[in-house]
Structures are given as structure tokens and as C-alpha cells.
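Not every chain of the complex is shown here; the ones you see sit where they belong.
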Amino acid sequence: MEKNHVIRIKCRDRKGLIAGISGAMFKHGHNILVMKEFVETETETFFARLEISGDLNADLIYFELAALLPEGAEINIIPRQKKNIVILVTKEHHCLSDLLIRYYFNELHANVQAVIGNYNSLQPFTQKFHIPFHLVSHEHITREQFERNILDILEQYKPDYLVLAKFMRILSPEFVTRYNERIINIHHSFLPAFIGANPYKKAYERGVKLIGATAHIVNNDLDEGPIITQQIIPVKHDDDLRDMIEAGHEVEKAVLAEALKMVLEDRIFVSGNKTIIFS
Amino acid sequence: MEKNHVIRIKCRDRKGLIAGISGAMFKHGHNILVMKEFVETETETFFARLEISGDLNADLIYFELAALLPEGAEINIIPRQKKNIVILVTKEHHCLSDLLIRYYFNELHANVQAVIGNYNSLQPFTQKFHIPFHLVSHEHITREQFERNILDILEQYKPDYLVLAKFMRILSPEFVTRYNERIINIHHSFLPAFIGANPYKKAYERGVKLIGATAHIVNNDLDEGPIITQQIIPVKHDDDLRDMIEAGHEVEKAVLAEALKMVLEDRIFVSGNKTIIFS
């Protein structure tokens, strides 16, 4: 039975890295299925992602690579298996339902451990798929307490990633730091246009001819994290706000699903406020 | 020999407008080739565009329509014929060359009367097509004087429209007012993202995954006029700034050509900061 691995490397760039890395794989008899690399010239940083077929001795490979790569290299050797995710929602269903359908039919490459909502609107739907739904209301409590309540629930799941599937509360820097580069959000606009609340309303009022959606990794600045995927859809003068929201939902769910696929397959590197994606 | 007309109507909305307008056409024996209308509910404004085959008595139709439409109705009866345009450029050729090729091969639905540039870089190319090129430098003079020099040249052409084909100077409100709703600009970003200078650089630094271009009607606020057309193109982490600019040029010329076609066929109405486009 085959079990593949992904090897991810981020380090200072220098000559011979590809030869060194691929030589190490060859030396240990590993077959490289795919190897992709990128040098970010501004930062002189080298990024690589390899898929290796079959089993491997992770410790051995780690030390072998650490020895040949520049000091400070980040090396991750990851068996290809499903990640655990928890999905956060508010009231809108379209991203959640898209993900749960993929999960139910075994197309998501992730285990959905639980759904957390600050309203219970999506509880009945979630439970159709025998996934725990946790209501954590934000009402009558501080954001700090609200987040602590969420963290308490997350504690029992220890998910690899949090997916904000139209979760309409802003998370504090403290919360985000806990899940550094592990929170994926879908923003309902073509960022950086229409940052903040009510982007469709703003887009409608501005009279744009395209609307879009952006999936990004959450950092401490609202709607400012590294962008993973963006898509757009055309609109016309006779589309009213409701038409635009409806059309936007189609894009939002497509964008989030595409971004999440990249995340769950360990294809994304973050460099400053940008992503490198080995698709 | 057939000569068609476009009739454009903008007025307060009320019941029976379509019946009234189409009845008037029928009464005078005119065949409506296409009739499109739109009611902007926020402003209770009715917009219509008709294409009428064959000749017509414009005065007669005007008065007939004026009598049946609400007070203050704007009625334009326009023979379908080529408009006159003057193109303003700086140094980049891609939008100009796209338009001149279309013009040369009789595909533009416009007469290009002249090209005005604040550098002479594009003079040799323009003259290949026997189109007058006027150099109006902005250097060592005030904007006021610069614009007066341009207006002097425009005076001899009296164009229907000015096309800013990557003209990189900002026009004053006084200038814009002279050509109210008759200046078409291409902005090298997906507005309202990256307003102002160096949008590709900003897009590159922000790490967006789509870049775009926007053709719009110029009003007094920089990059804020009514949008006609927008298109986007995907970019990846390994596209550097130069790749993005190159890809952007393809979109810019396509967007400007598409927008200009709509303008030259009298398909666009402006309402506040939005466009209604009967394509």
C-alpha cells in the first residue's frame, strides 16, 4: 500500500539547492513524483515542494536535508493524509454546504471535525451529516470571552486548520496568533477593492462591472492576509444588489473550495503578505 | 441605401412609456430593429435605446416623443454614422496601436482625426497611418497652459469623443467639463482597487492573484468616473512586475476597445456614477 509524502523547504537561496535536494532523494532511493521550486528574488528565498512516492524515514531525510541546506532552513516532511478542520460560520450556508457535500462524498481531503456557529441557523443542516455543531453566541459577552469560548471548543479537536466559511465576526490578533497561518477566510469581494463590511453594497453603488471573491490566510489586519485565490463574475446594470449577492455566493464557494484544496495538499507557502502556490 | 438611426431616451419613469414610444414609431411607419429599456428604481428613471431602420424625419419624431414623454425627457435622435475621435497618448503604444489598426482596417466605427501626445515617441507609428500627430509637451509649463495647448488643437477637430489611450496626465475639472461625458479613459487596474499611480506595482506588492483594467468615462474625480467595462487576467507568484505589466497591457487594450465600441454605437447612458449599457 502506497503512502506518499510531501517535503516542503523554505530557506535562503544559493546555488546548487536543487542538485542537493534531489541528490539526497536519489541517494536514499526515493522517487520524486513532482518537484517544484521558486526563488523570490527580492528576499533571496528559495521555496520547494516535492512529492515523494512510498514510505520514507522522516528523521533521516530531515537531517540529511538540514545538513546540506543553508542555516535556518524550514523543512517539513508531511505524510499525505487528511487534515483535520473545524469550520466557523454565521448564518449564510453556501460555503458550509459546499464543503460538507464534498466531505460527505469523500472529496474534501479533510476530516470536518466540527462546525462552530455564532447563530444556530445552520445546525440542522450540519447535523444531517452527523457533524457536531457548536453554538457559540457572541451576544452579551465581550469579544475576549467569545473567543475564549471558541478556543475551549477547539481545544477538544485540535484541528490543523480553521475555515471561516462566511464567519462574520472579526477575530482578535491574540486569537489569530494561536492559529498562525492556519486560518483560511473567504472575503466577499475582489480584494483589495471593498475592504470591510458590505462589499456588495459598495460594489453596487460604485457601479462596477465585475464582482469577485478572495480566499486568504488570516493575519492581524482585517482583509489583509496573504491571498490564495481570487475569482470574478461579471455583473450588469440591471443586476440589483440581491442579484449581485446571489452571483457572488457562487464565486465565494468556488473560491473557498479551490483555496482549501491548495491548503490541504500543502501547496502554499507564505512569504510576507504573499503566497507562493505550487499547484 | 439604408441609413439607420438610434433613438435614446432618458426620462422620469411612469406607466405606458414603452407603449407610447413604440406606438409613435408605428404611427410613423418606422420599423424598430431593437428596443431596449431599463428602469433604475432608486432614481425612478427610464432609459431606452431604439434602433430604427431607414430614414426618418428627426424633428417630427422628436416633437412626437417630447409630447408624450414626461417633462424634462432627454431625447436624442442620432443617425448611425461614424463619430470623430481624437486620441491622447503618452509613451505606451499598446492601446493606440490597437485602435489605429482597427481604424486602418475599417473596423473602428470612428474617424481618428488626430493623435495628441505629450511625448513624441508614438509619432512615427501614428504617421504610418497618415494620421496627424501633435506633440504637446507638459514640460516647463503650467497644467493650465498645457491644457490650453491641447484645447487649441482640439478646436480645429471638434471631436465627438476624446480617448485617453494611456495618457498619463491628470486633466483638470475645467478641461473635463468641456468634454462632459465625452472623455473615455483606460485605467490600468481593476477599479476601485489600486486607484492612482503605479497600480501594477501595488498589485504586485499586495500579492493579488488577478489583475485587471477598467475603461471609464472621465469625471472630476481621479479614477472615479462611471465604469464602462472591466476585465481581469490571472497572475501567479512567479509573475514578476514586468510580467504583470505585460499581461496587463493585453487586458487594457481589449477593455478600451470594447468600451469604445459601446460608446461609438451610442449604447451607454450615465446615471450618477454608473453606466447603463444596452449591448
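Note that the chains are named A and B in the order they appear, and that numbering of residues resets to 1 at the start of each chain.
Methods note: a residue touches a chain if its C-beta (ideal position, glycine included) is under 8 Å from a C-beta of that chain, and two chains touch if they have at least 3 such contacts.
Predicted model, so just to flag it, every value in this text is computed and none were measured.
Here 2 copies of the chain are placed, and the complete complex recorded in this file has 4 of them.
Assume only the chains that are shown with their structure count from here on.
Overlaying chain A onto chain B using CA atoms gives a rotation of 180 degrees, to the nearest 5. Chain A and chain B have Cα centroids separated by 41 Å. Residues 38, 41, 190-194, 205-210, 212, 226-232, 236-238, 240, 272-277 of chain A are the ones touching chain B in the complex.
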